[in-house]
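Only a single protein chain was left out; the remaining protein chains are all shown in position.
Chain nomenclature is as follows: A and B, assigned in order of appearance, with residue numbering initiated at 1 for each chain independently.
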Amino acid sequence: MSFEPKNPAIKWVEDRLPLPGMLHHALYEYPTPKNLSYWWTFGSLAGFMLVVQIVTGIVLAMHYTPHVDHAFNSVEHIMRDVNYGWLIRYMHANGASMFFIVVYLHIFRGLYYGSYKAPRELLWWLGLVIFLLMMATAFMGYVLPWGQMSFWGATVITNLFSAIPLVGDSIVTWLWGGFAVDNPTLNRFFSLHYLLPFVIAGVVILHIWSLHTSGSNNPTGVEIKDKQDSIPFHPYYTVKDLFGLAIFLIFFSAFLFYAPNYLGHPDNYIPANPLVTPAHIVPEWYFLPFYAILRAVPDKLGGVLLMFGAILVLFALPWLDKSRIRSARFRPIYKQLFWIFVADCILLTYIGGKPAEGAYLIWGRIATVYYFVHLLILLPLVGLFEKPKPLPASISEDVLSKKKPAKEEAANA
Amino acid sequence: MTTTTPEEENGVKRRDFLYIAAGGLGAVGTAAAIWPFISQMNPSADVLALSTTEADLSGIEVGSELTVVWQGKPIFVRHRTEQDIASAEDVDLATLPDPQPDSERVIKPEWLVMIGICTHLGCVPLKGQGDYGGWFCPCHGSHYDTSGRIRKGPAPANLVIPPYEFLDDNNIKIG
Partner (left out) sequence: MLKLLMSAGVAAFVSLASLGSAQAAGEAVELKSVAWEHGGLFGAYDRASAQRGAQVYREVCAACHGLSLVAFRTLADLGFTEDEIKALAAEYDFVDGPDDSGEMFDRPGKPSDKFPAPHANEKAARAANGGAYPLDLSLIAKARPNGDNYLYSLLTGYVDAPADFTLAPGMNYNAYFAGHQIAMPPPLMEDQVEFADGTEASIDQMAHDVTVFLTWAAEPKMEQRKQMGLKVILFLLILAGLFYAVKRKVWSDLH
């Protein structure tokens, strides 16, 4: 497994700083299960989107002015006057949505195939930390254009902290740097919005480090047993990921070039007005499930706690899931529950975008209760009582058993 | 040890072509995607739209100078005296570091219009100082004459003449 570079310059560096060797291990020879499906592409796509967001963000910061009097117009200056400014700004705005789409699929893949289970608990935790940092970054980024939704989103979300007993109001004042969301708030959000992506990049490195320590999970959930089960990352998965990237870029481009404002809110093209609240305040779509949970509770503190609890409970997942089997492929009951849980999350997303009244409120409460019932009750119970299907002896055995029937079918056709 | 059959060779060739085509197209796409990120640093449309400045000369007395701003740079507009003009014209061009006759540097001899930025490292020279009655750059000691030509010091070239035209006797448009 040792890395012996042929190029003398690389060898010279390697002898003094083993970075080329690390990269070689990570991107070239990393032994990867041979049976990874396209669901495993979303990890590298998430990494790609982080780079896109950082690069476009740095460029936008060259033209943006973080001041309440200029922020809105400086964004329009980017849209109208800066060379390709419209392209870069739409890339950044839609890129945030793309980043979340990819990360949500990545998370659900982990849920389906039990990727959070031992020995990958810390890998799962680091992923959740990235997710939390992404949410904070996306929220502060949405404030920067200083439109109506920016202003009122910032007001509503920072007011969540006022639910904390005793010190809540002081914390909110501290967050604002004043007695309302105003210029000091905008300035600090800009500063943190610029900082956090680099923190994310740092945690991503830990995430990948941890991944490469325990190895990738795979659709069977059976660990790599011998050389037959694994293939080097390059060229097999680099080329597979590149193809996935090209397909994903087509999806991204469709939004970017033909519906750049579809995922945004018209209200954010109205400059912020601290005296008038828009009729329907809705967060960006990727926050809607959590917003639905917040509104499902008729108590301020309770709603806030439940909303944060919905994310924090995921940290306990490796211990809540009692099953010894990882992959849902061999867990007939959990497989059903997984899809019901996905449907529940989609329902929460839908409810989060609707006014909190009538049937929406009732459905929001049912979906919220189910979210926690699934994670806290069904998941531990099903692990104890479920009778799993027989596992393949190894990854290669599973691959071979799948190839045979396919070949027979081809012969018959 | 095996010998390759013609079919295998064909297969290898087709594969190599495929790799080169995919890699090449990928590289082209990456390069095209990088361009907007470079281009965005060029002057934006609103900056380009401000690329002309008009100046009113009627208030500038003989021997004095007005500084106007064009594209964010100081423009010296000097109403030259007879003496200034004479000394600018009466120079042996061969002795100049950047030879240029005074007539090439003005439209009307009494009006000298130039960018007030030292050609050495971009400081703004001071008027009426230096050894040649023109300008002197305090940063690194470049001396310019009454035609704005470099005479002594580290600057490599004469002060630059911006594109300008006379709209009428008393108004010029720079840019």
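Quick note on the criterion: a residue touches a chain if its C-beta (ideal position, glycine included) is under 8 Å from a C-beta of that chain, and two chains touch if they have at least 3 such contacts.
Note that this is a predicted model, so its numbers are computed, not measured.
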Task: Could you tell me which of the visible chains the hidden chain touches?
output: A, B
Field: Selected from B:25, B:41, B:121 or B:160 as touching the chain missing from the view
entry: B:25
- prompt: Looking at A:18, A:298 or A:355, which makes contact with the chain not pictured?
  reply: A:355
- prompt: Which one touches the absent chain: A:105, A:201, A:313 or A:361?
  reply: A:105
Residue among A:263, A:305 or A:337 that touches the chain left out of view: A:263
Field: Residue numbers in chain A that touch the chain omitted from display
entry: 34, 37-39, 73, 76, 79-80, 86-87, 90, 101, 105, 108, 112, 219, 231, 235-236, 239-240, 242-243, 246-247, 249-250, 253-254, 256-258, 260-263, 265-267, 269-270, 279-280, 282, 285, 288, 339, 342-343, 346, 349-350, 353-355
Message: For chain B, which positions touch the chain that isn't shown here?
response: 15, 18-19, 21-22, 25-26, 29, 45-46, 49-50, 59
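The rule we apply is simple: only the chains that are shown with their structure count from here on.
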Message: I'd like the Å distance between the centres of chain A and chain B, where a centre is the mean of that chain's Cα atoms.
response: 49
Of all residues in chain A, those that touch chain B in their complex: 55, 59, 62-63, 77, 80-85, 87-88, 242
Contact footprint of chain A on chain B as seen in their complex: 26, 36-37, 39-42, 44-47
